[in-house]
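So the structure is just underneath, and the comments pick up after that.
The complex appears here without one of its protein chains, the remainder shown in place.
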Amino acid sequence: MNTNLKETVQALEALASSKSSADFLLTWDKTDDELMATALVAKALKELHREGRSLRIFDTGLAIAIFRDKSTRTRFSFSSAANALGLAVADLDEEKSQISHGETVRETANMISFMAEIIGIRDDMYLGQGNSGMREVAAAVQEGFEAGVLHQRPALINLQCDIDHPTQTMADLLALEAHFGSFEALRGKKLAMTWAYSPSYGKPLSVPQGIIGLMTRFGMDVVLAHPEGYDLLPEVISLGEKQAAASGGRFEVTGSMEEAFEGADVVYPKSWAPFHVMQQRTDLLSQGDRRGLDQLEKECLANNARYQDWECTEDLMAKTRDGKALYMHCLPADITDVSCQHGEVAASVFERYRLATYREASFKPFVIASMMMRAKVDDPAATIEKLAAGGSRKLI
Amino acid sequence: MNTNLKETVQALEALASSKSSADFLLTWDKTDDELMATALVAKALKELHREGRSLRIFDTGLAIAIFRDKSTRTRFSFSSAANALGLAVADLDEEKSQISHGETVRETANMISFMAEIIGIRDDMYLGQGNSGMREVAAAVQEGFEAGVLHQRPALINLQCDIDHPTQTMADLLALEAHFGSFEALRGKKLAMTWAYSPSYGKPLSVPQGIIGLMTRFGMDVVLAHPEGYDLLPEVISLGEKQAAASGGRFEVTGSMEEAFEGADVVYPKSWAPFHVMQQRTDLLSQGDRRGLDQLEKECLANNARYQDWECTEDLMAKTRDGKALYMHCLPADITDVSCQHGEVAASVFERYRLATYREASFKPFVIASMMMRAKVDDPAATIEKLAAGGSRKLI
Partner (left out) sequence: MNTNLKETVQALEALASSKSSADFLLTWDKTDDELMATALVAKALKELHREGRSLRIFDTGLAIAIFRDKSTRTRFSFSSAANALGLAVADLDEEKSQISHGETVRETANMISFMAEIIGIRDDMYLGQGNSGMREVAAAVQEGFEAGVLHQRPALINLQCDIDHPTQTMADLLALEAHFGSFEALRGKKLAMTWAYSPSYGKPLSVPQGIIGLMTRFGMDVVLAHPEGYDLLPEVISLGEKQAAASGGRFEVTGSMEEAFEGADVVYPKSWAPFHVMQQRTDLLSQGDRRGLDQLEKECLANNARYQDWECTEDLMAKTRDGKALYMHCLPADITDVSCQHGEVAASVFERYRLATYREASFKPFVIASMMMRAKVDDPAATIEKLAAGGSRKLI
């Protein structure tokens, strides 16, 4: 093992190994040690992959993907992680299945799980339903496992819900660690999580909420900025305050993008829909009210348009620490003059950080692989040592 | 090997190993020994899987899935079985392919099969076309294999057709064996295969037909019950009579659900469309007669509605042996007050047997894996012994 890898494994071995639950549904369900273990395993797997090692721990088995919203990055990250560990992806395409409503969620959960090790779910469209739906699935497979119907209990991974986007924010955390040199170095760094203008509407709240819910635990100085009316879930705001107090960090909400950028070490300007709009949208969607949805979209876009100046420009970037804050984005970004007329970020800013955003994204497959592995092996440090001494991805 | 497994392997070794054909298209194409071998291999594979063993017999190879109707259970069972044996699933999505009609079935069959070990087909919508279409594919790959175009001859597995649903009924058989303790114990047990009311229409006939075609071979007392006009294929009725006579069982048709339930050991209440309706539907579908189909659906649902009292209620269940018959269903069931207003089964009955129906379904992946393995290895008993002595699904 190289030095990096050795240090990662040692840090991993120093952690309490208590596993509260194999499922990964919200970062704030996890203890500090669990979170850190997930991050360290991801880091180790990335290093092993860079060296050409095989990460395979399964001979056969399925990783089930349930995507209720469009996805490129997360879908391919999930497929990559599953394949790297030796699992085959089976897509639950709800249009091609016999899934109906209500009672059958728990039935379907068992029907697809006879040989499943992992179930990954993206369900971010309906406020109040995404994360709770995942918990329904978890309870159903737990029941099936306890009844002996399932020989193994598949672990659930939240691939983005109405509340959190843990695979994204854990990747962001590792990108920050790589950028600043250590997790310890994040302490006191100012992160501006700000709303930004976009010509589209209805973007989920899960990224800003997840960033607040995660980064306030690492002693960061997190500032949330958004125009009036673009609030997040109130529970997440309280959580941010509580966690910042506990970690020795800070958490603040402001109505000014400038203020948030002032002296920031990291900026994360990104559009989202207001919480109350997502609530109305959830109701209209569940009523199938097409006309109401169109009307809501029109109102929303008109309201968005009042905040076209919430754009990550060169002028704003100049206000950050030494004008050199790290720009982050979960991608795809709405880039002014590139993907739209007015967007979240100026073309020159984005282009300067383009490869940095790719690097940020590059942690996601390894974060997912880590969540899968941590759910399925008892001693990840030992597993990583075996992989480090094992074969390469190329057999011949 | 544990005792269960040892007994299963011994029973397997005692069977005549003659393989008439590697394809599995109808249970009644198979000799008693072939059927029993399929059941025993499935049972052994399930036991090995429960123990965490790897079932892998292929390093690489494709299992091709062709689904001409929606599916969750069978699709995932097929994917699970393929993956467990080491095959990757390749979906033939007819919308994304260049498949046209008529002549090219035999061409397509060869084009997809250069590296295919297995082809699984669900084709249950058109009466007279499903099973015969599978035989066309079988003949085409046979021709390709004999001409040296294909290096291996893929085996076909019927994943539900217009006539039979062998992967379902073989799973049902194994569920019955598990419930009653042995195949021998099925002798003389009364099974009520009855129509039940559903607010939908056009459900295939393959399950009741398949149950009759299979269970009459095991000395069971099979009673088919349905309202006037809901007949099955006449060939299957004759087959049931002939087989029951040969096996020392009984086969009877009645017009009363009560009569069928009276003293039954097993009940299988399930909706299906009348045979003559499926014939009309086939014609209208092939003519693309949208209006005719709507009209037929309307008439059918109106006719169905006359039989809303064909529901598996607590009162009916009380009439079964000691009020404790095993309730079976291929799922999803139409459950009154849960998935619909009036359905096939009362909510309290279904809930009492819910986990039992999951257990019934849990045999399907192993039945399919057994069909795949039996088609591709010469001595399944030896293969199972090797797997029992082999590695676990988790490599590290």
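As written, the chain order gives the labels A and B, with residue 1 at the start of each chain.
Everything below uses one rule, namely that contacts are C-beta pairs under 8 Å (C-beta built on N, C-alpha and C of every residue); 3 or more make two chains touch, one makes a residue touch a chain.
Please read these numbers as outputs of a predicted model, since none were measured by experiment.
> Consider the whole complex, including the chain that is not shown, and state which of A:36, A:89, A:149 or A:205 touches that chain.
The missing chain is touched by A:89.
> For the full complex, which residue in A:49, A:151 or A:165 touches the chain that was left out?
Going through A:49, A:151 or A:165 one by one, A:49 is the residue touching the chain not shown.
> What chain A residues would touch the chain not displayed?
Touch set of chain A with respect to the missing chain: 49-50, 52, 54-56, 67, 70-73, 75-77, 79-80, 83-86, 88-89, 331-332, 335, 338-339, 354-355, 358-359, 361-362, 364-365, 391-396.
> For chain B, which residues touch the unseen chain?
Residue positions of chain B that touch the missing chain: 56-62, 86, 88, 90, 92, 96-104, 107-108, 110-112, 114-116, 143-144, 147-151, 376-377, 383, 386-387, 390.
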